[in-house]
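With one protein chain withheld, the remaining protein chains of the complex are depicted in position.
Chain naming follows the written order as A, B and C, and within any one chain the residues start at number 1.
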Amino acid sequence: MSVCGGHVFSEVRGTLVSRISLGTGAAWLEIRLPGPIPPVRAGQFALLSLPEVCDPLLGRPLAVARAQEDRVSFLCRRAGRGSGLLADLIPGQSVDLRLPLGRPVEVPQDRPVWFLGGSVGAAPLLMAPVPPGFRGWVLGFRDASWGPALEHLRGLLAGLPLTVACDDGSLGPKGNAVSALGERVRPGDCVVACGPEGMLQALRDLSRAGGFQAILGLERRMACGFGGCLGCRITRRDGTSARVCVDGPFFDGEELGDDVFA
Amino acid sequence: MSVCGGHVFSEVRGTLVSRISLGTGAAWLEIRLPGPIPPVRAGQFALLSLPEVCDPLLGRPLAVARAQEDRVSFLCRRAGRGSGLLADLIPGQSVDLRLPLGRPVEVPQDRPVWFLGGSVGAAPLLMAPVPPGFRGWVLGFRDASWGPALEHLRGLLAGLPLTVACDDGSLGPKGNAVSALGERVRPGDCVVACGPEGMLQALRDLSRAGGFQAILGLERRMACGFGGCLGCRITRRDGTSARVCVDGPFFDGEELGDDVFA
Amino acid sequence: MSSPDLRATLGGVTLDSPLIPASGILPMDPVLWMGLEGCDGVCTKGLTWRPRAGNPGVRLEETPGGLLNSIGLENPGVQAWMRETLPGLAGTGKRIVLNLACEDLDSLGRAVEALGGASDRIAVLELNLSCPNVDGGGAAWGEAPEGVRAALGIARPGWKGILWVKLTPQAGDFVATARAAEAGGADGVVVANTWLGAALDLQTGLPRFARSVAGLSGPAVFPLSLRLVFQTYGRVGIPIVGCGGVRSAEDALCMVLAGASAVEVGTWHFRKLDCLAGMCRDLQALLQARGVASLAELVGAAHRGGFAGARKERSGA
Partner (left out) sequence: MSSPDLRATLGGVTLDSPLIPASGILPMDPVLWMGLEGCDGVCTKGLTWRPRAGNPGVRLEETPGGLLNSIGLENPGVQAWMRETLPGLAGTGKRIVLNLACEDLDSLGRAVEALGGASDRIAVLELNLSCPNVDGGGAAWGEAPEGVRAALGIARPGWKGILWVKLTPQAGDFVATARAAEAGGADGVVVANTWLGAALDLQTGLPRFARSVAGLSGPAVFPLSLRLVFQTYGRVGIPIVGCGGVRSAEDALCMVLAGASAVEVGTWHFRKLDCLAGMCRDLQALLQARGVASLAELVGAAHRGGFAGARKERSGA
């Protein structure tokens, strides 16, 4: 177990115990860990790498979507080669994990809250306790190929209010997650969001205009996840710098420098 | 399909369909091919590599131990990292293969013949039609950890005369394959052998002294298997050079230069 | 849009495909050459005037993402090759890129002279300057501009056809050697040969290779060779052939954007002999997706605004 900036994390070799294919674009991976790990909370992530090989060299950051006893689950989108190799793992294969990394997301308990997910961006919020003022989930998807992922998420979110938007209108009303949130968000609300840069940027802009709080889960290239490499550095509005891996990945939109979405 | 030096071979992506663990040291791997490949004969081999990753970079040469319709099987010893990764594959995983490579072994039909295998060295001879003058198999193993491999081979060789030797005496009379062959081989016989260098060298020396023919399956580091890289070059006794991958892997002991076992 | 044009025009030769199997990779087997798809030119193994038996001992060692080789230019010598191998290769329909290694100036001169007799069947003479200059202290000919100049002083007057110089990344000042090649009359530079590495044998504690060091190739070196291409582009006026670690159409396209007019692919053939066919298809798809009609437009585009810059040039033209 290692400690960095007050975070305690482990490095362990897990075994994939189940894989649910969610269409062509993603998979739900359940990994058994060899022993106990430090507690994991919503918003935290892991770096996953393939044992014994140097290519891919680095772990891939994935939000921990579920953590129960000796199991952790991930919702993995096939974004490129590394995530594709992870999404294609077969039960029985080993995976190296460094986790939990990052700060848990702090969901306000004192105001109306929305959770916004751009497809797999839902993952880091799946473990979040439902806050007192919870207004609902808004999920955005590109097209019908995300149908199986939506169905899987529906199962996990059963009982919670859920709005779905879809770029091409096939899985829900035409539009994206931000437009679906649209007029329903009120000044003083808080929207906790994770997803593609474009979505986060649109939400940040909307939040500044609309007077609501936006807590944004950022993605950056990461080599270490423990604050060492400075690969994930961003600039805060006040000019200081922050590391997405240890100071985030969730930041208040107000904090972020203008070049964060460049 | 490609052709080199008259050999026709394919490059295909197969799927592991079954894996039988043979103790800690080896595994029997059955791979399904996506379509027909050129006919494979005893003595030929394949280069096996892990798709999509550059590390390990090169394929690992393994003798084709069985070929039936769309399936090929290998007997894979855990020699190092590459063969270990292959031996650890899980059914459902993909493997890239280049095959068949090398010349089929030419087993004499006109004289008494012995097959000699140093543990997994049995593999390339498993497909060989039993020659008219067949005298029997001689297998050598290091220790009891090879018990499961021996049992598996016993199953495949059922009905054929089989002598087993074991370095520490646990699986059969104490000794190695060459000593077990010992006095039973007669001048004029032919011994077709594959296994560790030391065994092949001992057999070559014995054959020169004892006036019998030794056909030896050599192992060399290989990058290509198609005669291009010259990584597997050996010197013949007459000073010419040969490539183990296309001119072998089986050579008449008489042909081999003295520095082949260095 | 019709399918994008992949032709590569470099200093007097036009190749239907920009991809060329690099030297030392393929057997010089006419049947195999004929079956190769995705290339028009093919490099021979490295030849020398005198036959060479190559290096003794272990010749290959895998490294993470790379391959060390110490083959030592095993070859039958130029004369035997011309007699026994050339006729077959000349009938394959492939353009022969003859890789000629410089051992010493005298034998280089003889080799070039002899090859002159076959200049109609040899599309390009690729002068390999990674051989140690025994007269000159043992560093490779290509490590300093003087060596490049000396070798070209012999090869250029002797060879009327197209001449490329294959440079070594061990050069103290790489761009200076490329410029020396241009000044010496080369029609193109191949950037670059293998990167010098080493490996030890942990059984013995001794160097793995008889010559201690060996040449590193394969994907591991791609970012390094790409950097050399990037830095050489614009510093010479002759075309650049990128070489080192290419394993995909994406890699090849990076080489072109960085400044290469054509791309040699070596080690990846060991993973997939048939690799160039797929890379050509993928290259066309990459260009199509970016609305680029011809690969040649992209040569060096990374220095001029990338794809957007190339589009602007096109519409401006």
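As a working rule, a contact is a pair of C-beta atoms (placed from the backbone, for glycine too) under 8 Å apart; a residue touches a chain by one contact, two chains touch by 3 or more.
Bear in mind the structure is a predicted one, so any value in this text is a computation, not a measurement.
In the whole complex the chain that is left out makes contact with A, B, C. Contact with the chain not shown here comes from a single listed residue; of A:11, A:110, A:151 or A:254, that residue is A:11. Across A:92, A:133, A:196 or A:231, the residue that sits in touch with the chain not pictured is A:231. Note on the undisplayed chain: of the listed residues C:110, C:227 or C:272, the one touching it is C:227.
The chain not shown here touches chain A at positions 1-6, 11, 49, 54-59, 82, 96, 98, 221-224, 226-231, 233, 241, 246, 259, 262. In the full complex, chain B makes contact with the omitted chain through residues 54-55.
Although one chain is not displayed, its contacts with chain C can still be listed: residues 63-66, 68, 172-173, 195-202, 204-207, 212-213, 216, 218-224, 226-227, 230-231, 245, 247, 250, 253-254, 257-258, 286, 290, 298, 301-302, 305-310.
What we mean here is this: only the chains that are shown with their structure count from here on.
Averaging Cα atoms per chain gives one point for each, and the point farthest from that of chain A is the centre of B. Chain B and chain C have Cα centroids separated by 36 Å.
Averaged C-alpha coordinates put the centre of chain A at 45 Å from the centre of chain C. Of all residues in chain C, those that touch two or more other chains are 64-65, 219. Counting only residues that touch two or more partner chains, chain A has 54-55.
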